[in-house]
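Got a structure for you, written out below as C-alpha cells; questions coming shortly.
The complex appears here without one of its protein chains, the remainder shown in place.
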Amino acid sequence: MAAKDYIRERFFPHLWCPGCGHGTVLNALLRAVESLGIGKNEIVMVSGIGCSSRISGYLDFHTLHTLHGRALAFATGVKLSRPELNLIVPMGDGDALAIGGNHFIHAARRNIDITALVLNNRIYGMTGGQYSPLSGAGVLATTAPYRNIDRSFDVIKIAEAAGATFVARSTTYHARELAKIIKQAIEHKGFSLVEVMSQCPTYFGRKNQQGGALEMLQLFKEQTASIGSKAMQEHPEIIGRGVFVNKKAPEYCQEYEAIVARATSA
Amino acid sequence: MAAKDYIRERFFPHLWCPGCGHGTVLNALLRAVESLGIGKNEIVMVSGIGCSSRISGYLDFHTLHTLHGRALAFATGVKLSRPELNLIVPMGDGDALAIGGNHFIHAARRNIDITALVLNNRIYGMTGGQYSPLSGAGVLATTAPYRNIDRSFDVIKIAEAAGATFVARSTTYHARELAKIIKQAIEHKGFSLVEVMSQCPTYFGRKNQQGGALEMLQLFKEQTASIGSKAMQEHPEIIGRGVFVNKKAPEYCQEYEAIVARATSA
Amino acid sequence: MAGVNKTVAGVNKFVQGNEACVEGALYAGLTFFAGYPITPSSEIAELLSVRLPKNRCCFIQMEDEIASICAIIGASLAGNKVMTATSGPGFSLMQEGLGYGIMAEVPCVIVNVMRGGPSTGLPTGPSQGDVNQARWGTHGDHAIVALTASNHQDIFHITVEAFNIAETYRTPVVLLFDEVLGHMRERIVVPKPGELPLVDRLKTEVKQGVDYHPYLPREDGRLPMSDFGGVHRYNVTGLFHDMWGFPTNSPQVVHGLLRHLTDKIENNINAITHYKEHCLDDAEVVMISYGSSARSALHVVANRRSRGERIGLLELQTLWPFPAELVREKCAQAKRVVVVEMNMGQILGAVKQAVAKPDRVTLANRIDGQFITPTDIRNILRLIQGRGV
Amino acid sequence: MAGVNKTVAGVNKFVQGNEACVEGALYAGLTFFAGYPITPSSEIAELLSVRLPKNRCCFIQMEDEIASICAIIGASLAGNKVMTATSGPGFSLMQEGLGYGIMAEVPCVIVNVMRGGPSTGLPTGPSQGDVNQARWGTHGDHAIVALTASNHQDIFHITVEAFNIAETYRTPVVLLFDEVLGHMRERIVVPKPGELPLVDRLKTEVKQGVDYHPYLPREDGRLPMSDFGGVHRYNVTGLFHDMWGFPTNSPQVVHGLLRHLTDKIENNINAITHYKEHCLDDAEVVMISYGSSARSALHVVANRRSRGERIGLLELQTLWPFPAELVREKCAQAKRVVVVEMNMGQILGAVKQAVAKPDRVTLANRIDGQFITPTDIRNILRLIQGRGV
Amino acid sequence: MARARFVFSGSGGQGVITASVILAAAAALYEGLYAVQSQTYGPEARGGATRGDVIISKEKINFPKVTQPNILVSLTQEAYNKYVGIVRPGGLVLTDSHSVKTERKVDARQVELPMYQLTMERIGNPIVFNICMLGVVIALTQVVKPSAIIKALEANVSARFLTMNIQAFDLGQELGRGG
Amino acid sequence: MARARFVFSGSGGQGVITASVILAAAAALYEGLYAVQSQTYGPEARGGATRGDVIISKEKINFPKVTQPNILVSLTQEAYNKYVGIVRPGGLVLTDSHSVKTERKVDARQVELPMYQLTMERIGNPIVFNICMLGVVIALTQVVKPSAIIKALEANVSARFLTMNIQAFDLGQELGRGG
Amino acid sequence: MSQEQKVKHLCNVQWCKGCGICVMICPQKVLALDDLGKVKVVNQDQCNNCKLCEFICPDLAIEVVVTGQ
Partner (left out) sequence: MSQEQKVKHLCNVQWCKGCGICVMICPQKVLALDDLGKVKVVNQDQCNNCKLCEFICPDLAIEVVVTGQ
C-alpha cells in the first residue's frame, strides 16, 4: 500500500500552519506504517487534544480523538480489549506531560504494548503559545512574558524511569531517521515512546526569535547528534538522538493472559 | 521543645491499627522537627487522603488535609504564597503515585521547596487493601486475587528523573536513620522526597502471608541495606537505603523572585 | 481479551448490594471493568477482580477515576460491555469523561455508590446527595439516564436494565446506589440465562467497502456500531461531529446533534422509566422516594395502612430523565405529596415542577449522615399535618 | 510572595471581556492566580502573567485544572485573594476541588468562560451551557454563588463583587462568562481606588494563646480567618468537621455544618442578588436573560419599545442562588415570560418554579454554537404569539 | 419470634460481622426466612467497636437497620458499654465472661458465658471464637435450625477450616443449652 | 454615519484583527463614540480566513456582532469570496488589487487599491500592510479622525515600530483620498 | 541514476503551503518556490532521487517517482 493510501485525502490540505513540524511527523508515521505493511484495520490511533492530536483525523485508521491528556487511558482500554491491534498514540508535549503526565507514567509502568509519540514543540500550540513542561527555563511564551522559570522534564529519562521499554528521540529535521525509529517503536512489544522535536513556527519560533520553520529545523540539526556519536561525546550540551532504551520486559496484555489462566484453572 | 509538644495529644491514642508503620513515621518526623528546632507556626503540613494522610491531624502544625492525590498541588499554592514556611507533605503510595502521580512529578520538576514523604506500604490501606502502583508484581491484594501483574514504580528513580533534588529511602525498622533522613530532607532547599517503607500488617502483611508487624519489620531489615554498603554490592536484589540524590538546583520560589524582579524593573 | 461472559445463574445468594450489582452486571454481559477503589463502592471492583478473569474478561485497576472512565469508553468502542464504579469524589472526577461518553455516544455504565458529601464529606455515611450531580455534573447541555433501586433483587434487575439502556440508546447510564444498600446484605435470586431480556451490542450490517455511518441513526432511531479492529474505520471525537464522526462547526449539524443526544433519551422516557407503586390507588398522602430511603417510607406505609390511613408510596427507579408525567398522574388525587430523600431535596424541585399543585409538596429528609428511619418520617408527617412531633 | 496589589485605576481602556475580568480581579485585590490554558479563557491567564508579577504577586501555570484549583485554595489559606480561570472541560475537572472549597469554606473565585459543550464540543463557539453545572457539578448537597454580566463594565464590577462575596461568606464564587463576552472588545473605565467598596480578608482578632475557632461563625455570621503561618494553628479538611476543623461524624455537627454551608448563602440571597432591569414597569412581555444573550434581548427591547410594545428585560447577574422572589415579583404582571439563553433552557426550570403561572413561561434559545441574534428572538416572539415567523 | 433483631458487637478481628453474616445467610438461604444483615462503619474503619446487625423475619423487611435489638451480643467491654443501653426490654444480652463485666442493670435477660475461654481450651484457636458464640446464640434463641448454620458455614468457610468451625459451633450450642 | 458596521477580512498574519482593534479603540477612547470589536474563530484557529468586526455608533451598542457590514474589507480572495455576499446594499467593499479579483457584482461601491504593493514599495515591510489599509478606510469613511487612529497606534504599537506604522497609515490615507 | 530512468516530481500545489522546507532540505537545489509561494521544480536533472523532500514535506505535497524503463 502506498503511503498516501493511509490518509483521509478529503481533509487535505490539512489545518496545520505552514511549516508546522507536526505534518512531517504525520509523513514519517505514514512511511513507518507503510514499511511495516500493517493493514489499516489493524491500527487504532488514539489522540488527545492539541494541534498534534489533529493527526488522528487525517489518517485512515480506526481513530479515537479523545480528551486533553487522556489518550493513553483510552488507549489502555482499547488495547487490553484487543491485544492483537496496534495502538499508536500521538500526543503534544502538554497533552502527554502536563495534564496527561499521570497516564503517561502509568502506561509506561504497565509496559502495555502501545506506541506513544510525543510531538514536542515546547509550547501549547493549540491554545496560542503558553509554556509547557517541556518549554524549559528561559523561554518566552504568552504566559511567560518575563521568561519561563519552569525547569523542563527530560522525556527520555522520565519515560525510562517510569518503565517504558523502548525510548527514543528524533526530530522533524531527521525525517528519514524519524520514520525508522517510529517503525522500530511500533515493532517493539511493550510500551514504546518516541519523543519528536517538532517545530511550531507560529508560536514557539516567533516568540523566541528563532525565526521560521527553516531556521528552527536548522537548530534541530545543530543542537542534536546521534547518541554515541563523537559530536555528543565532545559536546555534552548537545541533545541526543536515537534509541535510548530497548529492552524486554513482561507486556501487560500478555501478563493479563496469565491472570486469566490462573483464574480459569483455579 | 520536646517531641510530644508537636502533637495534638487529645487525638491519642491514634486510629492506626496496632503495629501500623505510619505511627513510626510520625514518631520519626517528630524527632526530625525537634532536632531542627523549627517553630510549630513555621510548618504547614499538607496531606491527601489515606491512612498515611491522617498524620496531619495528629500534629500541632498548620494542617491542611486535602483531597486524595492532590496534596502537592495544594502545597504548591501555600509555598509559593509563603516561601518562608516549611512545607511537609506526607502521602500514601496510592496518594502520591496512583491518583497523585502527576502532581508528584510536576512538583519535583519545579524543584519547589517542599518535603514530600511517601509512606509506602505497597497497598491502599484506607480502602481495604487494593493493590497500588508500588505493590509490585506477584503481590496479593483485594483487587489482585490472582496475584498482581502490575509492575511497580521505582520511586527513587522516578523522583530523580522528574527533577527532585533530594531523594532518599529508609524504613520504619530503621527509625533512627529515618529521623535523620527526614531531617536532612527538611533542611534541603528544593524538592525533597523520602520514600519510607512502612508496614500495613492489616492488609498487606496478612494477605501476603508476611505475618504481623514484627515479621514485616524483620523483612525490612533483611531486604534492605545502606547504599554503597558491601551487602548491597554483593546482593543486587537488596533494596538500598540512604540518600540517593542530593544536589543544588534553582528553587522555584527563588526563581519566582527573579520573575518579579524582571517585571518590576521593566 | 475475547472473553465470554458466564454468570452463575438461577442461584440464591446472600449478598451485599454491591455484589447484587456485580451479579446484575455479569448477567447483563459485562466483559470489561476499569476502576479505582473508593469507599463505599470498592467491593464492586474487588468482586469483579475475582469474577471477570474467570470469564476470560478484563478487570483493570487504573491510576485514578479519570483514567477509569476513559479506559471503559475505549474498551466499549472495542466491542465490550463495560462498567466502572465509584463514589462522590470519584464521580466528580469522571465528569469530563462522562460528557465524552455522551457526545461520542458510547454505551457504558457508571455506578456511583453515594456517600455523604460535599467533598470528602462522610466516607462511610449514607446519603443521596449526588442525584442532581448525575443530571448536571458535566459541562454543556446534555441528557442523562440515571437509575436506582431499593433492594438487592431490584439492584440486580436495574443493573441489567442499565446495560440494556446503554446499548439501546448508545449512551452512558449512571447507577446511583447508596452506602446503606451497598453494604447491607440480603438474598437475591440470580435468574437463569435467558430469563431476563438482554440487549446486545447492535453491530452494523453494512458490508466492508460500503460507506458506514457511525452517527447516522437508522429508521428505528438506533445507531449500529462497528468495533475498532473491524472492517469499518471511522472517527470518534468529543467535538461536535458529522455522521461519519468528523468534527464540524456547521450550525445545522451542531443543532441536530445536540437535539439528537437529548431527544433520544427524552422521547423514550416511557421505555426508560422504571418505578414501583405501593398502595397508591386511594392514597391521600403520596410519598415519593427511591433507593434506601424508599425502604423506610415503605415501612411507614405498611405500618400506617394497617391502621387504615390512606398513604402510599411511589418508588422511582428512574431518576433521570425525570418521569414528570408519571409523577403528575400518580399525585393527581393526593392531598399531600411527601418527597422522602437523604439530601436537601434534590428531586423535590422536579416533583414540584411535575405536579399540578406544587404547594402541596413537602420534603421529609435527613442530612446528618444517618439513614433516615421510619420514625423520622412519621415525625415529619405529624409536623406537616400540624400535629407537632 | 508578600505582594501588594496595584491596579491601574481611573483609566479608560478598550479591552476584551477577559481583560475586563482581569482588571476587576486586580481592582478587587487579586494576589494569586493559578491556571491552565483553555480556549476561550486563556487571555485571562496570559494577561495576569504580565500583571501579577509587576505587583509582586503570584502567577503560576499548573500542570492541569485540578492542580490549579487546589493551588489557589492553598494560596487562599495562606492569605491571598485568589482566582483561577477555565472553560467547560476544565471546569468539569475542577468539580472535586470546588466541593473542597465549599466544605472547607475557602474564599476563591473560579471563572468559567463558557464554550459549546458537552465534551470538547465547540471550543470556539459561544454557549451558556454550564449554568446548571455551576449549580450541581460537584457531588453532595451544597450551595453555590454564580454570577455573570453582559458588558465589559459590568464584567469589571461583577468580578469585584465576586471577590467581595467570596470574602464575606468564605466561599468559592463562580463567574460564568461566555465566548462572545470573553473575546469581544469594548471600553471600560477602571474606577479610582476606593471608588468601589472592597471586602478585605477578615482576620481573626483572637490573640495568640487564646482558642481560635476557624469554623465557629461570629454573631454577625462571619468567620474570621487566620493565615497559615500565623499564630493560630488549626486543621482544614474536606471531611465534615467541628468548629476547630477536626473531622467528626457526629450527626448533630454534620447536620449543623451542612445547614450552615447552605444557609449562609441562601439566607443572604438579597445581598448576593445582582440584576438590572430595562423597561419592566409596564411590561406585558418580560424577557429574562443574562450574559451575552441579554444584549440581544436588550436590542429587541429597545427596538420594540420604540414601536410602543410593552416589552422589558430582567437581566440576571446573580444566577445562583437563584433570585426566585425577584423573578416572581418582576413577572407578576407579565402576560408572557420569555427566557432567553444560549442553551436548552437551563434557568428556564428555575424561572418556572419561581413564577406564579409557569405556563406563561417560554424559552427563546439557540443551541447551534452561534450567538443568538435579535432576529432570532424576534422570530421566536412571533412564533410564541402564534404569528408564524 | 416474629421478628428477631440482633446486634453483634465486639472489636475488629473478633469476627462479629462474619458471625452476623453466617446467621443471616442461614436464615435467608436455608430456612425460607427473610433476613438482612448490615454493619456500621465509623469514618475510622480501623480500631474501635465493630457491630453487625441482623434482622430475621417471616415477613419482608423494609427498614434494614436495628435500632433496638432483642438480642445483643457483646464480646468486649467497650462494645458492651456502648450498646447495652439500646437492648429492648425483655430482650437478651449475651456477653463473654472473660472480657466483659456486666455492671449495668437492664430490663433484659443477661447471659454471661466463658465462650472465649472454652474456645481456647477446647479448640485452641481464637479465630473460631465468633462461631462458638453463634452456637450459643442459636441454642438460646433457636431462631434458625443448627443445620442451617452448618450449611451456611459450608458455603462460606474454606474447606480447611470447616471442621474446626463446626466443632466451635457445637461447643457453643452445648454451652448455650447448659447456660 | 449613525452606526458604522465594518468587517475586516483576510488571512491569518495579515493583521486584519489588529486593524479592527485599532479602529474600534480609536473610536471608543479618543472620539467619545461607542465601539465594539469582535472576531470569529473557527474550531480551527490556524489557517483559513480571519475576520474582525467593528461597530461604531453614537449610541450604546447592544448586539455586538456584524451580520451585514456597511464596510467590508477583504485582503485575500478567499475572504472576499466568503464575505462579499453579506455587505449591505449601498455599502462599501474595499479590496487589495494585488490579491483579490472582484468578480462578483454587488450593490455596493467597490474600491480596489494596490495597498499591498504600495506598502511594499514605499515602506518595504508587509507587517504594516494592515495599517495602510486602515488609512484607506479612514480616508474613505471618515468614521473617526485620523488623529484618533494615531493615538490608538501610539498606545498599542511598540515604540520601535511606531514611525513605520504612522507612515503606513498616512500612505493609506493618501491612497484612499486619491482612490 | 541510470540514464534510462527519469525522476519525476508530483507536486500538489493545492496542498503545498509554501513553507520552503523542501527547498532548504534538497541537497541538489532542485526545488524552489514560485510567485504564488508554491513549490516548483527548477533543476529536475540534478535530482538524485534521495526523496528527502518527499519525506520531510509537512503537507505531503511532493512525491518523487521514477519513470522510464
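A, B, C, D, E, F and G label the chains in the order they appear, each numbered from 1.
Convention: a contact is a pair of C-beta atoms (placed from the backbone, for glycine too) under 8 Å apart; a residue touches a chain by one contact, two chains touch by 3 or more.
Predicted, not measured: the structure shown is a model, and the values here were computed from it.
Student: Name every shown chain in contact with the chain that has been left out of the document.
Tutor: Result: the unshown chain touches B.
Student: Give the residue, chosen from B:C20, B:I38 or B:A141, that touches the chain omitted from the document.
Tutor: Touches the omitted chain: B:C20.
Student: Pick out which of B:L97, B:M126 or B:A213 touches the chain that's been left out of the picture.
Tutor: Of all options in B:L97, B:M126 or B:A213, contact with the hidden chain holds for B:A213.
Student: Tell me which residue among B:A28, B:I43 or B:I156 touches the hidden chain in the full complex.
Tutor: Considering all chains, including the one not shown, the answer is B:A28.
Student: With the full complex in mind, choose from B:V46, B:V78, B:V155 or B:A179 the residue touching the hidden chain.
Tutor: B:A179
Student: Since one chain has been left out of the picture, which residues of subunit B touch it in the full complex?
Tutor: 3-4, 7, 12-14, 16-24, 26-28, 30-31, 172-173, 175-176, 179, 212-214, 217
Note that in this section only the chains that are shown with their structure count from here on.
Student: Report back the single chain whose CA centre is most distant from the CA centre of subunit A.
Tutor: Farthest by centroid: E.
Student: At what distance in angstrom does the C-alpha mean of subunit G lie from that of subunit C?
Tutor: 59
Student: How many angstrom lie between the CA centroids of subunit D and subunit F, rounded to a whole number?
Tutor: Each chain's C-alpha centroid was found; their separation is 36 Å.
Student: With chain centres defined as C-alpha means, what is the inter-centre distance between subunit D and subunit G in Å?
Tutor: From the centre of subunit D to the centre of subunit G is 57 Å.
Student: Which positions in subunit A touch two or more other chains at once?
Tutor: Counting only residues that touch two or more other chains, subunit A contributes 16-17, 20, 67, 98-99, 101-102, 106, 126, 128, 133, 145-146, 150, 256, 259, 262-263, 266.
Student: Provide the list of subunit D residues touching at least two other chains, using ranges where the numbers run on.
Tutor: 39, 50, 53, 63-64, 66, 89, 96, 100, 119-120, 122-125, 237-239, 247, 249
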